[in-house]
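All protein chains of the complex are present and in place, except for one that has been dropped.
Up next is chain A:
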Amino acid sequence: MAAGVATWLPFARAAAVGWLPLAKKTMPKPPIDNSSKSDEILYVNVSGVRFQTWKNTLDRYPETLLGSSEKEFFYNEDTQEYFFDRDPEMFRHILNFYRTGKLHYPRNECIQAFDEELAFYGIVPEIIGDCCMEEYRDRKKENQERLAEDTEANEGMDAPLPPNSTSRERLWRAFENPHTSTMALVFYYVTGFFIAVSVIANVVETVPCRPHKGSAKELPCGEKYHLAFFCMDTACVLIFTFEYLMRLFAAPSRCKFMRSVMSVIDVVAIMPYYIGLVMPENEDVSGAFVTLRVFRVFRIFKFSRHSQGLRILGYTLKSCASELGFLLFSLTMAIIIFATVMFYAEKGTKGSTFTSIPASFWYTIVTMTTLGYGDMVPNTIAGKIFGSICSLSGVLVIALPVPVIVSNFSRIYHQNQRADKMRAQQKVRMARIRMAKKGTANAFLQYKEDRNIGDPDGDNSALCVKNRSAFEHQHNHLLHCLEKTTNHEFTNEMNYSELCMTESVGYRTSRSTSLSSHQGAQNNSTGCCPRRARRRAAMRLANSTVSVSRGSVQELDTLHLKTTSIPPQTRSSLNAQMCDMKLNCGDQDFTAAIISIPTPPANSPDESLPPSPAPILGILRNTRATAYTQDSVKISSL
């Protein structure tokens, strides 16, 4: 029940005294009300802004946070108030809900922030008052659409193909998204060029050229250079046919593809040629054949695969179908009315061009669209009056649905712009995410090295602390615990495949089961045979990874460790990670060498050289001998 009604309940119960003398049976005992009768003022401190309200006000809605005992969790004994670390501006609206029983949606707030606050305070959004409900729903729908667009753009077409896609899938992908491979791009431009050539040829072949020598009649170019045009046409049609067949082959669902608009346009574009080949040179049918050649102009629609603007236009027209239909219908009505009127007005005059009502249709259309060719003109006064009314009303009727179509087009166009922008920023965003991931990975590695340096010589532990927050310490400790639990080390994703392939010869290896986090980084440590080609990938900030092949036998094999970092779930944490990376000491590219007991730690070159690919000699960057406990693997080059 609403809060308002709850206020009246005591009164209604009191008025029940009126039933007592009439009661047939004895009344039941009233419920025992243990709550304190006196009302008290509660202090609610929301991020420093103090709100005060009666306890009864909050008790009106016992299913919410503030109305139930849940608020006791937030009670601060020292200050005798309830403290919430939330947005005070939003809290104002929440508290007003308790006071008035109506929840209003503040229009200047973000819809997601508002929803989160409601969820926190345990208030169901459905109780938003009627005054604000529509606005709330609209904003929510808009936000959801935007989010859906974002996720679509994220998982968009630029994602790399799964490795085991068939050639058919790859072909389809190449057709749908020409930017994926150079071949596709080339094909895309070639087809575009040929469409243009074909359309131009169609146009030019009707232009009158200079006649043959000795002949007076002017010929259209198409007949003069009949063979040339025929060859060009053939070439174009061949290309189009080839393209169509390729698309048909690659399409995941052939039936659906054949029903699609573009496929129909393709077929219509090339059919006239084949029909022309097949048809005999007969006088009767060649007339029909000439008509068919008109369909060649539909080749221009093939440009819509190449032009986004055309697609937007087509989509707009499709989505405005109702408005266009309305326009057409109202125009038709007006045309019929005015044509009838004009016909009867002009009926009597001699030599009138308004011979029939259908003949007047032409006049009406020309007048309503303000073209005014002047081939049909009213002569009577009545005709002129009605003609002027007709032209005035034409302007109005046409002007009404046009803004609707325009706004639709604008909305779709902007949506498209937004999607394009998202795709463009996609790369930058993914790069940042990758950097952030590597940052935390490096952090863990660095931590391990610092810790292990700290172990043998405990004096230097202070140096190793560096600028790490308590959070990082605890996080790294946690990852370390995981390593110990599973008896595996974190390693670099990039090395995983190589390490899988290489086998250790005569060296102990740890269990090679891999732990995969939800990031997909693999965890492995295997020995590497020194005789085999060793490659190392350095971890860099940039996207590219550098593989360095080491030829020297003298060097230690190194394993690169990469932690499975917690991926940044939100954009804010992306920011956080970026800052943290700056704090990490020095060179981001480092590796750690794992050495096992019982042999003492082997010599390891620990110069910190800048990463540069050397053809023969690998460069160890920033390696240190790390002493691990029993279960680690020793790899020494000798």
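Keep in mind that, in the parts below, contacts are C-beta pairs under 8 Å (C-beta built on N, C-alpha and C of every residue); 3 or more make two chains touch, one makes a residue touch a chain; residues count from 1.
The rule we apply is simple: contacts and distances are computed from a predicted model.
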item: Hidden chain of the complex, named as in its UniProt record, picked from "COMM domain-containing protein 1", "39S ribosomal protein S30, mitochondrial isoform X4", "Auxin-responsive protein" or "EF-hand domain-containing protein"; value: "EF-hand domain-containing protein"
item: Options A:Leu42, A:Cys320, A:Ala334 or A:Leu479, residue touching the unrepresented chain; value: A:Cys320
item: Residue, one of A:Gly18, A:Gly351 or A:Gly374, that touches the chain absent here; value: A:Gly18
item: Residues of chain A in contact with the chain not shown; value: 1-2, 4-5, 7-24, 26-27, 29-30, 33, 38-39, 54, 56, 99, 319-320, 322-323, 404, 408
